[in-house]
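Apart from one protein chain that is not included, each protein chain of the complex appears where it belongs.
When the chains are written out, they are named A, B and C in that same order, and each has its own residue count from 1.
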Amino acid sequence: MGRGAEGATSPASYRHWTAEHVRFADLDPLGHVNNNAFGVYFEQGRVGFARESRLLEGRPGIGTVLARFAADYLAELGHPAGIAVGTRILSVGRSSFVFGQGVFAGERCFAVAESVTVLFDLATRRPVALDPAQRRLLEAWMESFSGAR
Amino acid sequence: MGRGAEGATSPASYRHWTAEHVRFADLDPLGHVNNNAFGVYFEQGRVGFARESRLLEGRPGIGTVLARFAADYLAELGHPAGIAVGTRILSVGRSSFVFGQGVFAGERCFAVAESVTVLFDLATRRPVALDPAQRRLLEAWMESFSGAR
Amino acid sequence: MGRGAEGATSPASYRHWTAEHVRFADLDPLGHVNNNAFGVYFEQGRVGFARESRLLEGRPGIGTVLARFAADYLAELGHPAGIAVGTRILSVGRSSFVFGQGVFAGERCFAVAESVTVLFDLATRRPVALDPAQRRLLEAWMESFSGAR
Partner (left out) sequence: MGRGAEGATSPASYRHWTAEHVRFADLDPLGHVNNNAFGVYFEQGRVGFARESRLLEGRPGIGTVLARFAADYLAELGHPAGIAVGTRILSVGRSSFVFGQGVFAGERCFAVAESVTVLFDLATRRPVALDPAQRRLLEAWMESFSGAR
């Protein structure tokens, strides 16, 4: 059990940010944010990245699905709280790539996650290769991260 | 990226089962069960195991929290569908233990997960050690699995 | 404030039933089923009715949306619990109809709801009239209820 990839718990490691806040509905009977609500925060960060980076533009009928998700929960989070989801690209494959993410309140990291994400044909329901423009886009985000360290 | 621990995708690996079904509300805009709904199925299996095994009996004020969760999503799942969540114990530590789980429809495995679960004092909000009875209980479940192979 | 339409809290008033159970994830920090989880139970009953009655068969590209939803919460519900959602048709209009529903555990009613549901063209995103077959189907369900009293 670790804390995700190198630098995962440091805000300085992320260049893409999504503003969120804890909803009362994110709490479970233990009075803290449930792990599946953290899952929603991470999803919101990935969806925000895809939209703002224009990753899927020019590829109608193509979406993304999760193949693997792994998260470390580092501290309890309560309500109300303003949070920010940091998102970066950790690696790029043929038809998949890996998101690295962290949920922060201020400088403090409450959870980190890695998500293996597969490009997916919505008609055939099968994986499909990243095209050269998508690969360049993801590699540029990946490098910008490395340069930032 | 793997498929979880050995035997994780085989129903024969599990001795504790929780019946579930897909709700319409578990679907996302892609028309399939969202990964966070799978997270709810896995939670339902862990909660069912804890209740039916009486893991927390005799320890008032003690609950469990997730420290780490890792899942592989193997196939799309739609609505309606009857499913079953298989749950086993993969390892036992001092104040934590690891659940291994699978979501099945019939013999087919749609997702597997491992969850590092920490015994937790609900007043101090700090980890607390498993007592000898809890350790024996979890080890008995772990061995019953090994014997079943 | 009332208890819905006549007979709403009596299981004898319903002919269509959907089996459900409370999930741990349906609980909120007060330790009981949150009102929005009841909303999911009611939705599951409406979706089950639409599928099993074949209401939308022969009308591709047509779905249903909620125009109005009103629920009375009569008693707290906990976890675990097996429940059943009873569904009936209270009235039929030109492009809409009204569901009456109740959530029961055994004979006891925990919540009732009425849902004004509109037939909806998924391409134009506009209401569309019920066709004669749909009207007959809904009226038959409505009458079967009256006859049952």
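Assume a residue touches a chain if its C-beta (ideal position, glycine included) is under 8 Å from a C-beta of that chain, and two chains touch if they have at least 3 such contacts.
All of these numbers come straight from a predicted model, not from anything done at the bench.
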item	value
Touched by the hidden chain, restricted to displayed chains	A, B, C
Candidates C:54, C:68 or C:108 - the one touching the absent chain	C:68
Residue, one of A:51, A:94, A:108 or A:136, that touches the chain absent here	A:51
Those residues of chain C which, in the complete complex, touch the missing chain	1, 30, 34-36, 39-40, 43, 63, 65-73, 76, 116, 122, 125
Interface residues of chain A (partner: the chain not displayed)	23-25, 40, 43-44, 47-48, 51, 79-80
Chain B residues that touch the omitted chain in the full complex	24-25, 27-29, 31, 34, 36
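FYI, only the chains that are shown with their structure count from here on.
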item	value
Same vs different contact residues, chain A with chain B, by half of numbers used	same
Centre distance in Å when chain B and chain C are each reduced to the mean of their C-alpha atoms	32
Mean-CA-position distance for chain B and chain A (Å)	23
Sites on chain B at which at least two other chains make contact	40, 43
